[in-house]
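For this view, one protein chain was removed and the others were kept in their places.
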Amino acid sequence: MTTAATVAAGGRIPSGKLAIWWFLASEIMTFGGLLAAFVLCRFAGGGWEDQAAHVNARIAAVNTLVLLTSSLSMVQAHRAVEEGSRGRAATFLLITVLLGLTFLGVKGFEYSREIEHGFTPSTAPFWSFYYGLTGLHALHVLAGVLANAALWIAALRGRGWARVAPRVEYAGLYWHFVDVVWIFLFPLVYLS
Amino acid sequence: MSDTARFPSYVAIWSWLVALLVVGLMCAFLPFGKAMAIFLIFTVAVAKAFLVARHYMHLRSESLLIYAIAGLPVLLLIGLTIALVPDIVFRR
Amino acid sequence: MSEPAHGEPGFWRRYVFSTDHKMIGRQYLFLGLVMALVGAASAYVIRWQLAWPESQIPLTRWIPEPAMYDGHLDPSFYNQLVTMHGTIMVFFVAMPILLGALGNFLLPLMIGADDMALPRLNMMSFWTIFTAAVVLTSSFFVHGGPAAAGWTAYPPLSDDPSYTGVDWGQNLWLLALALEFASFLMGGINFLTTAINMRAPGLGFFRLPLMVWMQLTAAVLFMLSVGPLIAGAVMLLLDRTIGTAFFLPQRGGDPLLWQHLFWFFGHPEVYVVLLPGVGAVLEVLPVFTRKPVFGYRTIVYSTIVSGLLSFIVWAHHMFVAGIDPRLATPFSITTILISVPFAIIVFAMIASLWGGSITFPTPMLFALGFLVTFLVGGVTGIFNGSAAVDIFIHGTYFVVAHFHYTLFPTVFFGGFAGIYFWYPKIFGRMMNEALGKLHFWLTFIGFNATFIPMFLLGMGGHMRRIYNPLQYDFLKPLAPVNQFATLAMILLLLGQIPFVLNFFGSLRYGAKAADNPWGANTLEWQTSSPPPHGNFATPPAVHRGPYDYSLPGAAKDFAPQHRALPAAAARGA
Partner (left out) sequence: MHGWFPQNISTYGADVDRVFYLIYYIVGFWFVLTQVAIVAFLVRYRRRASVPAVHVRGDRWRELAWVLVPAAVVLVLDLGIDAAGARVWDTVKANLPAGDVHLEVTAKQFEWLVTYPGPDGKLGTADDFTVNSQLHVPQGKNVRVTLRSQDVVHSFFLPNVRLKQDAVPGRSIDLWFNATKTGTYELACAELCGFGHYTMRGVFVVDTPEAYAAWVAQHAAAGGGA
């Protein structure tokens, strides 16, 4: 929302974007706190390697690819908005939503496999962190999927799109942040 | 400012990201020493995060303010983590 | 924001789901004051119990079992009251009043904006904390009662219901806190975005009123410190609900991790509450001394430095908690160093009095009350900050006295200074001076008489959070001190009656307030009282700093920020 005062002060960064960046700063602290706790506890505790050996890096690698690709489609949606193409923006938003859902589906499959093999959150500290970290991340993916879906619908309907369009960039910033979190989660949880 | 400068080739960056993903996986499964493997894996992760932040999140063309907003929490986190090492890692 | 030129918004949009920052500010104010009643009532029961542990507590016979047995307090309920008192006062009184109410109401007005940058987010932040308050209050009524592990909720006590007998109360406590954090994150994001993007033309950062600086610093501190505790709260909630093992040692968790995450937030949180209170006082002082705040920029820099320092001192809450002993001295040094920026701020406040033309209406009395009492809180912080002394006084009433001497002046002296000062602007009416002065003196005397004795109790080794001090022989001689503190506390409580009468009475019977009744410079006084929707008839432009009082050669002793005076009279920024 642009107000008269924004214009008067000549705000160089749109309010929505600034707000999203402040939000991401607090998110960095939240995820960072959890990640720091994970790393520190892992160095402290014994027997984590044995537990960590049971995660499925192959499934997670596929999911990484999915998420990286969704970032690509998200940024293409932003580009389409900048170039004034509502139709292309809608298409790329839909792709992003579908990729996000794919990620969640794969994640659900992975969870069900782990639980089938008897690895629940209460099995060991490693699994507490595994479910805590990936679960919190999955919730963020879900929130992003909902936001992107709302934008997709707005792009399809076209009514008031001019007002909504800048939000594609803000949603994109959030989506890429969620991607970055995964970029660190993937090696921390699955590869080491 | 021309269009090509404004929008970098997002697909090219995506290819780099996928390539780095493969490199990361190789580091994990090739017979490096453990310390070396972890070092390489996280170097790759930092490179990937850097690419996403710089190009997809457009940090490339953002103002100093945005850098400060994003950078300060990272610094604080590093500080927090280091300060917790004696207590959490080397607990008595 | 489009001006609603035609047709007033209906009742719901105007008073309930309002996006107007002024209405949201009022909502926060009422929420804070209502929750303060709950906090004060719990303080009354706690204090009475400490003074006369085996007696029936007056006025409490209506509270049912198992909390009270015909006016006799249950030990579990005592712990629950202690927990809820702390939680409510910090998160649901201090923050809503100082940040939610004063911040929301003043920030857009002080920077000459028509509203917040994100008005709907602002509305959401209020309704989120409202939900949080409802969740927290409802925990009084669930089976097992509210949380009983202290406001710091140290696991494993808070982690496993079998340790306290509290099951859902603790979960609701965590949920309420998470919602509260979300609310103030939204609020803080809004404050920062608004202040960066919506300042009136000419209003550079070094022309902002100090209140705005304090609110912004507080918002940044909150935003950057709360994340790890949100993570911690999620971990604790998962421990309690799905059986993870983050903090339970028998399953491989680490209880100290929580303490670190909590205090990494907990210490900056003190400054989140403190700074807006200081800001209110700094707005009141120049108006009633009729001279500029001494050392504006120095105060701003000191504030930023103290904010940064607040991130590297948290382990002073944990000197005897089992941390590595080698960490104590570094954290002791950083902690005690914080006294330097705060000494500068306090000295600057005192210097602001020098050479003034001082009057003593109620807001000024509270501002001075803040200055006098906050000094006690400040200097006693040095004792706690010294790791060696902390070995003895940690977990005693010395600490309780200390943090009440920092937070009470901030929230109540600073907050009341702000309420009495801005009431004309918020509600368009003046408050009663006689009642206000009575309120001040009762509060000032009652407060000091309640908490000075607690320093002595602490030196005597009196532990915090104990239901019956008479269990210990070495505490028995201290009973008269406890009783004195309790009687003083009752005086303090009764002293709030004039305020309640004044606050609600003036809404109806107060004299209509002029636009600028105190002769102040900042922008909020340059519009009507209360300001209309959209705040300013014409968007103001700013020509000077906020504290140009008693300019030499000027006809009037104040010069509003939006007024351009001849260049000869206007010196510097």
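Here the chain labels run A, B and C in written order, and each chain numbers its own residues starting at 1.
Quick note on the criterion: contacts are C-beta pairs under 8 Å (C-beta built on N, C-alpha and C of every residue); 3 or more make two chains touch, one makes a residue touch a chain.
These figures come from a predicted structure and were not determined experimentally.
Novice: Based on the whole complex, identify which of C:41, C:63 or C:375 touches the chain you can't see.
Specialist: For the chain that is not drawn, the touching residue is C:375.
Novice: Among C:105, C:383 or C:440, which residue is in contact with the omitted chain in the full complex?
Specialist: From the options C:105, C:383 or C:440, the contact with the absent chain belongs to C:383.
Novice: Among C:68, C:256 or C:280, choose the residue that contacts the chain missing from this document, as touch is defined above.
Specialist: C:256
Novice: Considering the entire assembly, which residues of subunit C contact the chain that has been omitted?
Specialist: Given the touch definition above, subunit C has residues 74-76, 79, 82, 148-150, 154-157, 163-165, 249-250, 253-256, 289-298, 320-322, 325-326, 328-329, 332-333, 336-337, 339-340, 343-344, 346-348, 350-360, 368, 371-372, 375-376, 379-380, 382-383, 386-389, 391-396, 456, 459-461, 463-469, 471-474, 547, 549-552, 557, 572 touching the missing chain.
What we mean here is this: only the chains that are shown with their structure count from here on.
Novice: Decide which interface, A-B or A-C, involves more C-beta pairs in contact, and give its chain pair.
Specialist: Spelling it out, more C-beta pairs touch across A-C than across the other pair.
Novice: Which integer distance in Å separates the CA centroid of subunit B from that of subunit C?
Specialist: Comparing mean C-alpha positions, subunit C is 38 Å from subunit B.
Novice: Which integer distance in Å separates the CA centroid of subunit A from that of subunit B?
Specialist: 15
Novice: Give the residues of subunit A touching no fewer than two other chains, as numbers and ranges.
Specialist: 13, 18, 22, 25-26, 28-29, 32-33, 36-37, 40-41, 44
Novice: Hunt down the residues of subunit B that sit against at least two other chains at once, touch-wise.
Specialist: In subunit B, the residues touching two or more other chains are 65, 72-73, 76, 80, 84, 88, 90-91.
Novice: Which subunit B residues qualify as touching subunit A in the complex?
Specialist: Touching subunit A: residues 6-7, 10-11, 13-14, 17-18, 21, 24-25, 27-28, 37-38, 41-42, 44-45, 48-49, 52-53, 55-57, 63, 65-66, 69-70, 72-74, 76-77, 80-81, 84-85, 88-91 of subunit B.
Novice: Where on subunit A is subunit B touching in the complex?
Specialist: It is residues 12-13, 18, 21-22, 24-26, 28-29, 32-33, 36-37, 39-41, 43-44, 57, 61, 64-65, 68-69, 71-72, 74-76, 79, 82, 172-173, 176-177, 179-180, 183-184, 186-187, 191-192 of subunit A that touch subunit B.
Novice: How about subunit C: which of its residues touch subunit A in the complex?
Specialist: Residue positions touching the partner: 1, 112-115, 117-119, 121, 185, 188-190, 192-194, 196-201, 203, 223-232, 234-235, 238-239, 242-246, 251-254, 257, 261, 264, 539.
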